[in-house]
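Left out: one protein chain. Kept in place: all the others.
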Amino acid sequence: METSIVISGFGGQGVLFTGQLLAYAGMDNDKHVTWIPSYGPEMRGGTANCTVIVSDDPVGSPLVAEPDVAVVLNLPSFEKYEGLVKPGGLLVVNSSIVNAETLRNDIEVVSVPANQIADELGSVKMMNMAALGALLAKRPFLTLSQVKQALDDHLPARKADLLEANKLVLQKGYEVGTAVPA
Amino acid sequence: METSIVISGFGGQGVLFTGQLLAYAGMDNDKHVTWIPSYGPEMRGGTANCTVIVSDDPVGSPLVAEPDVAVVLNLPSFEKYEGLVKPGGLLVVNSSIVNAETLRNDIEVVSVPANQIADELGSVKMMNMAALGALLAKRPFLTLSQVKQALDDHLPARKADLLEANKLVLQKGYEVGTAVPA
Amino acid sequence: MAKGRILIDVERCKGCELCREACPPDVIALADTLNSKGYRPVMLLDPQHECTGCALCATVCPDGCITVYRESVPKPQRKRKQPAYPGHVIPVAA
Amino acid sequence: MAKGRILIDVERCKGCELCREACPPDVIALADTLNSKGYRPVMLLDPQHECTGCALCATVCPDGCITVYRESVPKPQRKRKQPAYPGHVIPVAA
Amino acid sequence: MSKELLKGNVAIAEAAVRAGCEAYFGYPITPQTELLEHMSKRMPELGRVFLQAESEVAAVNMVYGAASAGVRVMTSSSSPGISLMQEGISYIAGSEVPAVIVDVMRGGPGLGNIQPSQADYNQVVKQAGHGDFHPIVLAPSTIQEAIDMMVLSFDLAEKYRTIVFLVLDGAIGQMMEPAELPPMQEVKKKRPFWALSSQEARRTNGELPQKNVITSIHLGAEALHKFNEHLQRKLAQIEANEVRYYENYMEDAEVAVVAFGTAGRVAETAVKTLRAEGVPVGLHRPITLWPFPEKRLQELADRVKAFLVVEMNAGQMFHDVREAVGREVPVEFLGRMGGLIPFPTEVEAEVHALWRRTEVLEMHRP
Amino acid sequence: MSKELLKGNVAIAEAAVRAGCEAYFGYPITPQTELLEHMSKRMPELGRVFLQAESEVAAVNMVYGAASAGVRVMTSSSSPGISLMQEGISYIAGSEVPAVIVDVMRGGPGLGNIQPSQADYNQVVKQAGHGDFHPIVLAPSTIQEAIDMMVLSFDLAEKYRTIVFLVLDGAIGQMMEPAELPPMQEVKKKRPFWALSSQEARRTNGELPQKNVITSIHLGAEALHKFNEHLQRKLAQIEANEVRYYENYMEDAEVAVVAFGTAGRVAETAVKTLRAEGVPVGLHRPITLWPFPEKRLQELADRVKAFLVVEMNAGQMFHDVREAVGREVPVEFLGRMGGLIPFPTEVEAEVHALWRRTEVLEMHRP
Amino acid sequence: MVTLEPPIEQLPCENLIYSRPESLAEIQTHYCPGCTHGVAHRLVAEVIDELEIQERTILVAPVGCAVFAYNYFDFDSAEAAHGRAPAMATGLKRVNPNSIVFTYQGDGDLASIGIAEAIHAATRGENITVIFVNNAIYGMTGGQMAPTSLIGQVTTSSPTGKDAALTGMPMHIAEMMAPLPGVVYSVRRSLHDARHTIQAKKAIRTAFEAQIQGLGFSIVELLSSCPTNWKMTPLDAAHWVRDEMIPVYPLGDFKVAEPLQNKNRSA
Partner (left out) sequence: MVTLEPPIEQLPCENLIYSRPESLAEIQTHYCPGCTHGVAHRLVAEVIDELEIQERTILVAPVGCAVFAYNYFDFDSAEAAHGRAPAMATGLKRVNPNSIVFTYQGDGDLASIGIAEAIHAATRGENITVIFVNNAIYGMTGGQMAPTSLIGQVTTSSPTGKDAALTGMPMHIAEMMAPLPGVVYSVRRSLHDARHTIQAKKAIRTAFEAQIQGLGFSIVELLSSCPTNWKMTPLDAAHWVRDEMIPVYPLGDFKVAEPLQNKNRSA
């Protein structure tokens, strides 16, 4: 099995780390993984995104035309990836700041008020974890506890004080995701 | 028929012009000709040489491994080209300053006291013409008058005053060459 | 002192606040909203009509977002293009 | 004045005459002969023993052709290589 | 040691450090900059040389200098920077000093963009500068392979006193993948006999205290011809010894997909899918782009029915494949340019079409 | 007009002047320096632009600037200088501005020497810089041809908005031969619509006074891919229209000698001698090295028994011939490197041997 | 759509005092918030409008964050190879002597890889103008050390701070250019606040006037900020220019050729 995930948002929304966390969790659980950011001058003050692939087999292209999952944390990302998600795929939308609805009915959409969730649990900066939680609820190619373990093992030391809070947000996002009907 | 001639001597002995004169004479008389100098840092204060080919057909390589004729105006040139002349070929030696004898007996050698001849007729600078005259005497692929005509037509204007003197030296070299037994 | 007003192209504004720092009467403030690029633009907040039209804000704005008007005796001017944006309008959701 | 003498490596000499120009008593002259490279080398022409061993000739020689000796009280010196050439010898025909 | 999640550029840099690289000179350029940045941290830490050069021209000539001293030295750059290095590379080749260059290719020509590309295959494989020479060119397709080949690069460079290019595209430079780093090697104390270091030291080593000269000049045509013959003999030796490639499903394949680097891993995914569908296709992935696995492709040509070359360029290795294979077996091409990576589905579609055509042809054969 | 005895470098320079070359930028290097020197005299005389640049890097970028203004502009250099120009050449290609480069090749790699060579065939033909592109490459073998092709270079450069390389070796640059110069063309007054000149002027010309931009950037991968597709279409068009070659004695030849430039004229002498001896040999001399006369060689492969490629390098065009010809017909190689020019006798010997082997083979064929 | 409060009322009798210059295209720049590249662009555009030379100006853009400058200006433009803008400008100007040709270059572009082309264009007295944006860092490639970085400055390629012993002291381009005889105008200005920005604009104007008068090479060095790679807010970055850069890079006129004097005095 192979799952491709695009995570996209403003710089500063933790897009790259969210992807790495998935890659770490995959690696630590003996999956094949790749992570690749978009890079270049378009980053300047713009949006950031990365693609993660978690697979049972060696990964070919680290990029995909149509991701299985897109996590969109802001409006430009919504606009860019809404149409690209593979039919039958999943779109995780940060409904706190993305005020838009998809017209597609061949994909699954989970709206998570990620900013609010994170804000309530300590800091809006952790909103990425809320979105990730929701994703895991819908696509259990990695379990919640595997990702929590990855947080334990790979959250940069300078953010150690936020470890538990991050896990809480992740958990909450997971719960919100689970609650959303399929 | 194709004749290849190497002319070699110190810089300042008129080596390059001598070759060009032959090329001009050939061109003006509807032969195919090429002229090529040796070039490079070895020129610095060293010897100069050029290769001329006069032919009835288009010329292939402008360089030859074994020239039909070598005109050597100084000792280093003698040393370099004596062994390279094609068997049956001709070696024209400026005996005024080259005090050496070839050991080869498969080539023809003409010794011309070119410096003396030129000196006597006005200026040692024209010694190249003496050697050229001798060459023409032995290898009439161009006639003396064709080369004289070429002098008329192609001697640089700034040397116009030396035109007649050059012709005289050429003539004298021709005579000396003719006198030498085959 | 001559009164002035400014128009801010909020879609172009990146919220760097350099104009705010430059404004002598301090009548520029960050808005509460984000524009479509995700930036929080500035706005003219000038209830006392303190803006003098000094254009220092426009002078420092890296994104050329600011148009300045000043109440004054009309004097001959170079042709200047009128802004193509309405000013202070944010098209995206808060 | 201390007397001196010089040896000239005539095969190496290119006849530039810079040494001749530099020599205060003017005891360097062009030879009548060419060396094997086709250059007319210089020679020490010092019948009056005017060479002072000042080494100015050697100082300006671009080709390092000149070795200088000076008659004097011996003093401690750096190791210097003795010339490998006999001086004033031209191996080719005049 | 266990695997870490490593970014390509960083992994390569760290592998170089561990291979005992003693000096790094480079100039920033996307998408290889993290490599330089990692070196800027690690080399001084270890008391080794890191210098950000004023340009790629300077960088390659600094490499030339350090290489002349016989140390393990490298630089890294991307396409436009590699263009600027051509003269220096040719001098290094002409002087036979060992040096390693990492080229993280991006889209061209000109400034192009900074997306992954293989558009400089010819630039490094055919002639990385003026004159007759070839660098050894290694093209990994995973981060693990990149690490392993970084170490190999230094070994080969020293063994043959040659330039070794490690070429990747932006994707391998920028992506992260689990991989294992090699053990740490100290920098070698002893300099090779030909190196410019100190006659004094050489004497102490019992070597002849003759002067050493590093130059690429051979003044006469005969002399330079001789030197070139020597160089060609060395290149022939490398061709004989150092060809490397990777194959999968080739034993019974009737269609061979040939691709290197990122295109190679994409192709492998496609080949697996196709095999699952029963299409008799295999992958040949050259690892050394020079020396090229020409002989192996000739062997394959005797038993497969068609080749598909997949590249992230307009068809460069394609010509090498076609030269190796000859005109009897069809060689087709699938290319993506400008920073696009072909998707496995595109490769699959192409193989399907090729396979159908080949079968039809087969049916019509007398 | 009648023939003059002209030195290659000077003839080319004067031909460029007469072709209406409006600007020359260059840096001295043997064996092309007389070209620059002639330009330094003629261009100011005619009120045109001559500038000795501080380096080849600067020269090619000055050319890039003047080319962006839509004028006939050129530079000239030799091998190491051409290496330094690779980045600029790639930018020019990526921007699609017309420019002409004369490359008088010398022995390499590195500083090598300054003797005639063809060791940079790959450098100009395969990839004169990073990214996917090809300059048109013209390789004259006489001074007359060099003159004619100098003029053609400007025409082709403008027609296709591309770089045209005129490549010779030191021998053709340095030798004198009788040749006829073309008539004098004035520089064109009108600049092309895309040129950077003056919006004012364009308005006066009735063109839209939009701004013009010359750039090689295409930021997204899709955009650059599209641009590359466009470039490849243009290259395909050039391949279709502009192949040029010269043949002699090919009608009934059984052995084909393939050689360009000086090697081509040497080979022709040999072929004539061999014909006189009754050996059925012919000469194929590519004039455009890119586009390469691939199709023609394929045709020949169907009727000749063997090919001999003669080059002044270690075998570069050889691979193009072999790719064109395939593996059925033997392709052999005779090379001289480092500034050596092969002699006709060497070519003759090689053809004799090849012919004998081929005949023997023939006899044993079933 | 949301309109910000308070609504903007027109003033009784108002003049348009300032609006975006004509020579600046409508396209939004990709520069980071507070990046003074934007200010430099605007000033150049204003000067070109004022001098009424828009239709005969040619920009040569660099490789660096300003690589897309050709999108942001509304006149003919070229995009040079990294550091080679002065060479490209030379080619353009020599065949277009009536055009106003300027390069816009960063410190990596001009001071590092392109120093040869800059010095030689200056030495030749090429009649072009150079706008040199010194932000003490390589912006575009993600914040590596530049030859203009300050001693101790932490960058992504000098992680423990720039070390003078290993990499030398900061390069002073305006001072280096001034003594070259081909240079008629070489000054340094700063963009860190409004007052200095106004002075910068005057200098840019003088530099273009020098070219219009055919005097020779003019260069304006602009101390500029890179909030992103300095990892500061735009305001802090402006203060860093003022407090850290200006002491190292004194503002001033290093050369003002005779015909340009009395035009614009030192900052």
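Every chain is named by a letter (A, B, C, D, E, F and G) in the order it is written, and numbering of its residues begins at 1.
What we mean here is this: a contact is a pair of C-beta atoms (placed from the backbone, for glycine too) under 8 Å apart; a residue touches a chain by one contact, two chains touch by 3 or more.
What you see is a predicted model, and the numbers here were worked out from it, not measured in a lab.
Contact with the chain not shown here comes from a single listed residue; of G:G125, G:G161 or G:G252, that residue is G:G125.
From the options G:E50, G:E175 or G:E244, the residue with contact to the chain not on display is G:E175.
Annotation for chain E: contacts to the undisplayed chain at residues 22-23, 25, 49, 51, 53-55, 57-59, 61-69, 71, 73, 87-88, 91, 95, 196-200, 203, 209, 211-217.
With the whole complex as reference, residues 112-113, 115-116, 119-120, 123-125, 147, 164-169, 171-172, 175-176, 179-182 of chain G touch the missing chain.
The chain not displayed touches chain D at residues 3-5, 7, 10-12, 14-18, 21-22, 31, 33, 39, 41, 43-47, 53, 55-56, 58-64, 66-72, 74-75, 77-84, 87-91, 94.
Keep this in mind: only the chains that are shown with their structure count from here on.
Of all chains, the one whose CA centroid is most distant from that of chain F is C.
In terms of C-beta pairs in contact, the better-connected of the chain pairs B-D and C-G is C-G.
Chain D and chain E have Cα centroids separated by 59 Å.
Per-chain CA centroids place chain A at a distance of 40 Å from chain G.
Between the CA-based centres of chain E and chain F the separation comes to 28 Å, rounded to the whole angstrom. For chain A, residues touching at least two other chains, in rising order: 40-42, 45-46.
Looking at chain D, one finds that none of its residues touch two or more other chains.
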